[in-house]
Each structure stands twice: as structure tokens, then as C-alpha cells.
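I have placed the structure first, in the form of C-alpha cells, so that the comments after it can refer back to it.
Moving on, here comes subunit A:
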Amino acid sequence: MISGQGIVKTFRQRGDVLGKREVKALRGVDFTIPRGGAISFIGESGCGKTTLGRIIAGLETHDDGDIVINDVAMSSLRPKAQQPYFRKVQLIHQDPYSALNPTRTIHQALHDPLKLRAKQIGESSSWIYRRAEELLTLVDLDPSYVLPRYPHQLSGGMRQRVVIARALTVDPEVLVADEAVSMIDVSLRLGILDLLRDLRERLGVSLLYITHDVATARYIGADGEMYVIYRGQIIERGPTDTVISGPVHPYTQSLLSAIPVLYGMEQPGPEQVKPVAAVDTDADAALGADTGCLFASRCPFQTERCVSEWPELGSAVPEYQDPDGRLHACFHPLPRQVAATSVQKG
Partner candidate 1 sequence: MTSPGMVDVTTKGPSMRRNFWRGVWRVMLRKPSRLFGVALLGLFIFMATLGPVLYGRPLPRDPDNFFAPPSLQHPFGTDFQGFDVLALVVIGSRYVLLTALITAIVTIVLGASIGLFAGYRRGRLDAVLMRITDINLTIPGIPILLVLSTVWQFASPWEMGLVLGLLGWGALARAVRSQTLSLRERGFIEAARGLGLSTPHIVVRELLPPIAPYIAMNLLMSMILAVWAQVGLFFLGVMPVIGENWGVMLNRAVFDFGAMTTASRLPYMLAPLLALLLLTVAIVLVVDAMDEIFNPRLREE
Partner candidate 2 sequence: GDDGDDAPGADDNGNGAAEEGDEPEVQRGGAYTTIITGLHATAPPNPYNPDGNSFAGYNSVRLAWVKNHPTSPTEFYPGLASEWEVTDDNLELTVTLHPDATWSDGTPVTADDVVVSSNIAYTRGSGAFILDPGAAGAASDIEVIDDKTVQFTQDPENPTREFVNGIMNMIIVPAHIYGDLLPDDFDELLQAARGEDDAADDAREAISEAGEDVVSFAPEEDISAGPYVLERINPSEALLVRNEHFHNDHLVAPDQVIARNYDGNEQVWDYLQAGELDSSHFVAVPEDVVQQIEARPGNEASRTYSPVVAGLAFNQTYEPFDDINVRRALAYIIDREQMVAVSTPDGGTAATTTSGIHQEVVGEWIGDTVGDLDPYAVDLDRAAEELEAAGLSEENGRWVLPDGDPFSVPIQVPGGFSDWIAAGENIATQLNEFGIDSEIRTSPDFTVYQEEMTNGEYPVGFWLIGLGPSPYNIYQRLYGSSNGWEVLAGRLSYNEPGESGNWKGGPETYDVEGHGEVNPGELAHELRTADEERTHEIMTILAQTTNEHLPVIQMWDYVNTQFSNTDRFITDPPDDARRVTGVTSLAGIWIQQGWVTAVN
């Protein structure tokens, strides 16, 4: 089990003249990935999802907070000692094209981590080959075809499977899939998602699925929790289907409202929330100060309190008890049904 408490990450860019520019990528994020479970992080571009994923995988340091892996707090360990723990968390990169070294065959790509693993568990070198075959078969690839090839000789889908197989070489407990299918052709996406679900079932690995595509998040972890992030803060968190069918936070609501409706097969949800389109909405600078709710300037339901006070996740409105055990960071929580629903054909 992996959990994080109050993860804070601020990027300080050394601008040429602007001096130091700070990007608060994460502002105190708590999360728990249960063993064998699946959670997803949802949010718009730049909200800090990738950063969080990298921190969990030990590829990025954080400024504050702690990651706890199998009951060991990482802050209590020296960086060297953290490595074996972080190795339990493997990141599946969004871009299968760049995730494999173009100059090395798949065999070489799998061989190196397997050799390391073999040394750890005291296996012989013949085990390495067997294991490589085994893993490729597990991700539904034909080892004899794939092993001697270079990445560019494989299709995008196959590459992503190889990437997953490579992640599995170290017997991870958690797979962090950061937009793992966004660069894969529409028709092949589902195959990869199926594989991830499959692995979860068969190997019991937990999944952390990072995406801005709510539907795929649901596909992967309908039984898990969904975390909605906005500008580095978790603003809503709860069982996936609950969040989708009745989001409480206006940001979640506008996110779900914005998802295109497949007219003809679906109908829009009865309620719709559109963020206030401040002039130049996209510019980071135009977004309000950090004192109050981060979404306040774009929120159609904004009140004075929203601007002046910081809504804490789960305790912004103590009296509001969510029946489905969901947490939110909004002073004016009100579940709205915004997600599109399938048309029942008759």
C-alpha cells in the first residue's frame, strides 16, 4: 500500500530576468493507493498530475509531506535506501514512442532490469530469458516476434505493451499509468486499458491512473477512487462512479460538463456547469490569487467567502456530510448531475 500525506511541490524556475518564478505544482496532496486497488487522478492540463505521478515513482523530489510505502515513511530513509521501495512503483509513460530506446532491441530493454532482478532473487541467467518470454506473453505479445526487434519496428500499441512488460520486470506493486493511452490510436486504446485491468486482476498490482479523460479513468477503475485535482490541490475525491454521476465541486462539474456528448448515443446531463470565461482564461496569471479557493475566479457560484478563505479538502463545510463518503473542497457543495447519459433505445 502506498499513501501520501501533504505532498507539496513548488517548481522554481530561474527566469532570465524575471528572477525566480514559482509554480506551485502540488499544494498538500493526500492520497492512498490500496493494495490491488485502482485510483485515478483527473484534472486539466498543468494541474500537477504528472508531477504527482513522478513523485510517487521516486523520480522527482517533493518539498514537503511524505510518501509511505508499505508502512515505511520515505522521509525516514536516506535517498539510497528509498530506492528499493520506489522500485515497487513503476511509471508507464504517456508516450510509448519515447519510452523505449530506439537503438536497443526489446530483448536488451528487458534484459537489463531482469538481470538486476535475477541478482536480487538469486536466479540464473537462463531465468532472465524465461522471464522475458513470460512477461511478453503476459502482455499478449509474441515473444519470438517481439524480442529481437527494435522499437520502431513495432506499432504504438505493441510498444506500450512492451513498456508495461518492462515495468513488470521488477515485480512492482503499483503501476502509475500517466495518460498511458492518450498517444495511442483510438481504436487500440481499449486494448491497453483492458490489459491494465487484466494485470490488476491477475497480478494484484495496484493502479494509479492519471488522465484528463474521465471516461477511461472510469473504465480502468470503476471500483476505485477518483481524485480530482485543480492547480495542485485535490478538490474532490470519492468513489469513481459517485464522482461522475453527482460531482459536488463546481470544477468537477464543469469538467464533466465539458466532455463532448455523443449525440445520437448519449444525451447531456440534466444540469450543466460552465466555468466563467474570464478574459484570457488560459493565462495562469489571470487566475486569482492563492488566498481563497483556487477555482473562485472561474466559478459560477463564487461568493465572497470563496475569495478570502481557503477551502480544506473534507472540512470546508463540516456540516455537510456526504452520504457516499466523498471529500471535497468547496464552500458551497451541491451535487449536480452533469455527466452525459446513454440514450436508451427502444
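Here is how the candidates were picked: all candidates are chains of the complex that A comes from, given by their letters.
Basically, a residue touches a chain if its C-beta (ideal position, glycine included) is under 8 Å from a C-beta of that chain, and two chains touch if they have at least 3 such contacts; residues count from 1.
No experiment lies behind these values; they were computed from the predicted model shown.
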Numbered candidate touching subunit A, per complex, among 1 or 2: 1
Subunit A residues within the candidate 1 interface of the complex: 57-59, 83-84, 86-87, 89-91, 93-95, 97-105, 107-109, 112-113, 116, 126, 129-130, 132-133, 143-144, 147-148, 150, 152, 163, 166-167, 169-170
